[in-house]
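Complex shown without one protein chain; remaining protein chains in place.
A, B and C label the chains in the order they appear, each numbered from 1.
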Amino acid sequence: MIALHYYLILSAVVFAIGVVGVLIRRNLIVILMSIELMLNAVNLTFIAFSRYLGSTDGQVAVFFVMAVAAAEAVIGLAIIISVYRHRQSLDPQEMQLLKW
Amino acid sequence: MDTASLIFYLLATLLVIASLLVVFLRNVVHCALALVSALLLIAVLFVTLQAPMVGVLQVMVYAGAIMVLFLFVIMLLNPAALERQRGLWWGFGAMLALMLAGVLVPLVMTNDLPADPVAATELFGSPEMLAKSLFSDFVLPFEIASVLLLVAIIGAVVLAKREN
Amino acid sequence: MSTDLLRWIPLIPLLGSVINLFFGRAMGKQRAGALASAAVGASFALACYLFWQLPATGIFRDLVYTWIQSGSFQVNLAFQVDALTAVMLLVVTGIGFLIHLYSLGYMGHDADMVRFFIYLNLFIFFMLVLIMGDNLLLLFVGWEGVGLCSYLLIGFWYHDDNNTIAGNKAFIVNRIGDLGFIIGIFVLVAELGRQGIWTLDFGELQKHVKMLSPGTITLITFLLFIGATGKSAQLPLFVWLPDAMAGPTPVSALIHAATMVTAGVYMTARLHFLFALAPATLAVIAVIGAATAFFAATIALTQNDIKKVLAYSTVSQLGYMFLAVGMGAFGAAIFHVFTHAFFKACLFLGSGSVIHALGGEQDMRKMGGLKTHMPKTYWTYVVATLAIAGVPFTAGFFSKDLILWQTFSHGAGILWGVGLLTAGMTAFYMFRQLFMVFHGECRADDHAKAHLHESPAVMTWPLMILAVGAIFTGWLGAPEYLWGSRWDHWLAPIFGPAAEHHGTVSTELLVTALTLAVVAAGIYLAYLMYGKPGAQTAQQTANGIFYDISLNKYYVDEIYDFVFVRPFTALATFFASIVDPWVIDGAVNGMAATVRGFSTVWRGLQTGNVQHYAAMFLVGALALLAYYLGQLS
Partner (left out) sequence: MIVDLAIITLKAVLVVGMVLNLAGVLGWIERKGSALIQDRIGANRASIFGFAGMGLVNTLIADPLKFLFKEDFIPPTGDRFLHTLAPCMALFPALVTFAVIPFGDVLNIGERSINLQVANLNIGILYVFAMGSLGVYGIVIGAWASNNKFSMLGGVRGSAQMISYEIAMGLSVMGVLMVYGTLELQDIARSQGALIRDLMPSWLRFLSPIVGWLPAWGIFLQPLAFLLFFTAAVAETKRIPFDLPEGESELVAGYHVEYSGGKFLMFFAGEFAEVVTVAGLVTTLFFGGWQVPYLLRDGFHFPWGGTWLLPHVFIVLLQVAAFTVKLIFFCWLQILLRWSVPRFRYDQVMRLGWKMLLPLALLNVVATAVWILAAQ
């Protein structure tokens, strides 16, 4: 049988990959998708712990993460749409007026 | 090596590959499809971890709704230009992420974690059990989540609506 | 009866004010005015009921709630009614009610009538708090509140700069007095506190004042009296009251004649147990009272503005009251407050009626001969003038004579002489006014003449009621040689038994006769100079150095301006033009510049790029995780 470590390491790796996406991509949609990837990596740890500790609480937590992720994606995409209407661009590095 | 391990390694490898594709493919639609496959793989992992309910929800919510929404927005905006990448920043980000993995993995290894799952009943991960937990211990967060979703709906409508 | 009723006496006018504030405009002028009048009328009815119920020695208390609680120091929001308060209560609500009614007519054409009634009701509320409060702090709240309302009402027609300046003057001059007042309260609390008594309750104070040293009491009473000079327009702070005539005439009648300005007298009477222990202060009060009475009367002799004459007359009468206070005759002082309220309110309202009829004209030189046009106003005016002049068997006769007799019997001969002279001058200037306004030729311009009319019933009825009061209220305090004083009997529980008379009845009669002679002389002189046909025109041109000094009010305003206002303005200008822009702004701007300097350096970190922030965030998380990892291994 697989030990819990393996699931955790897998999810850490996926999480780190998601972080790379957030940091280096220059497309807001892909950044948002990378965030979804990170959330799912966390979900994986929840489920793994739930299984290995024998508690459904982890699964319930995933349920809530999904609800929050859905809300986050919806709002994020709505913001992206309105930003795109104004700037004709999805590059976050072109949107840096909000300083000083 | 037993079947379960084999399945895990297969899924894990595919998942890592799909994740990498999400981040490194240049075409947004390809990224989205890679993410869909990653999410489906995670759903399968959930099922192998005796969480079929959550697995199906994962498919319905993530693959069936959220990612379709992503694709919908991609097609609506249809951003033609492929993004340019800046080498220096690219390397810096990748390095940071490597460091993150380099910290997280030893952190996991140093902890004393159970090697074997707890023997689970037939009911574990079933809709009944999840629902009982959700509607007794977690009723308040559940209601708050519903309010959150309502707020998100209204917010999205307000944000994406054209002025006038 | 339930003592809970007490709180409703001030609360009803407050409610009226608040309701008018929010709904007055929606209700319309007439209904708002009716509501305000009804509120005061209800208070009056309650006050009458209380007066009826009040036993001879009794006192009603109504504790609403504890306002301040600090250690053993406790101040309640509590009302009390004893004999003294009951008298004031009747004056304030009764005359207040009449003046409200009168205002319905007088202000009927004013666009801002609703605001007027809001202020007027608010004033009644504060005045009631002042007289009903059972502790010094609550009295002070009312004291400041009526000051505020006075300011608001003087500047009621704020479109004219002079009115707002007059309002400011009243407010600022009062602040000077109030400073003394509040310091007096502080000293009182602190000194009593040193003896272990933490209280401001009148009842408690009365029990414990004996613990204070005579010097302290003198200091406290003197400071409190400074407050009284401000509020009651005594020397040297009287200057605001004549200017306060800028307000609508009902306001002059209510606030600046009948009620608010007598608050100083009420305060000293309320704290009589304190003042009685400070003979030095009483002496000062007596001298200032007499001086004010005389001084103001001399100014009133020559004024041409109908309301100014009445204003100086008020100052002068207030001087009488303080003369009585200075003699320790608090009952006599309150008696004069009581009678004065009636005839002076009547005079003011009468003058208002005249001004109303003449379309706003206040200069007596442009009046005359109104007798035939406004009979009701004329006759009430005559009655009130007789009363203030002190013609026998009018209210003023009894109260003023009482004061003069008290002064004489205390052996203060000089002060008595001054008072006597003032009585003569009072008779003179009041009859001068009567003749100038109502007798002789009508000197108004044709336009005003055409509109001459008697005022409506809602204005004349209050006049008539007040005129009746101007005669009969005095009968309550008749001297012993007539039917004796019910007044002293009534106030005895407060001030103790009536002051014993040093003189005999024959002396008293002699003094009275002397007074009457002086008064008669004053009246006759006025008739000679103004009343005889053709006399007035001769007086138009008469002048001389004393006439000028009197007409210009001894140049007091100019002297104050030169001595106090200008140096103060210069100092303020110095601070405004030098200290504020360079020292204070310099410090503030210097801080800002320093911060900006640092920010210029640090803002380089804020690139506006979300991904940079995310990277920073990650670096922080990494540091934390690495630290945690280090702790583990």
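Basically, a contact is a pair of C-beta atoms (placed from the backbone, for glycine too) under 8 Å apart; a residue touches a chain by one contact, two chains touch by 3 or more.
Predicted model, so just to flag it, every value in this text is computed and none were measured.
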Ask   = Touched by the hidden chain, which of the shown chains?
value = B
Task = Taking the full complex into account, find the residue in B:71, B:99, B:113 or B:159 that is in contact with the omitted chain.
result = B:71
Query = So which of B:29, B:99, B:113 or B:159 would be touching the chain we can't see?
reply = B:29
Task = Would you mind spotting which of B:38, B:63 or B:145 touches the chain that isn't drawn?
result = B:63
Query = List the chain B residues touching the unshown chain?
reply = 27, 29-30, 33, 36, 52-53, 56-57, 59-60, 63-65, 68-69, 71-72, 74-76, 78, 126-127
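Just so it is clear, only the chains that are shown with their structure count from here on.
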Request  = Return the distance between the CA-based centres of chain A and chain B, expressed in whole Å.
outcome  = 7
Task = Among the residues of chain A, pick out those that touch two or more other chains and give their numbers.
result = 19, 23-24
Request  = Give me the residues of chain B that touch two or more other chains.
outcome  = 89, 92-93, 96, 100, 104
Key: Residue numbers on chain B that touch chain C, as the complex places them   = 89, 92-93, 96, 99-100, 103-104, 106-107, 110-111
Ask   = Okay, in this complex, where on chain C does chain A touch?
value = 603, 606-611, 614-615, 618
Note = chain A contacts chain B in the complex at 1-10, 12-21, 23-27, 29-30, 32-34, 36-37, 40, 43-44, 47-48, 50-54, 56-57, 59-60, 62-64, 66-75, 77-82, 84-85, 90-91
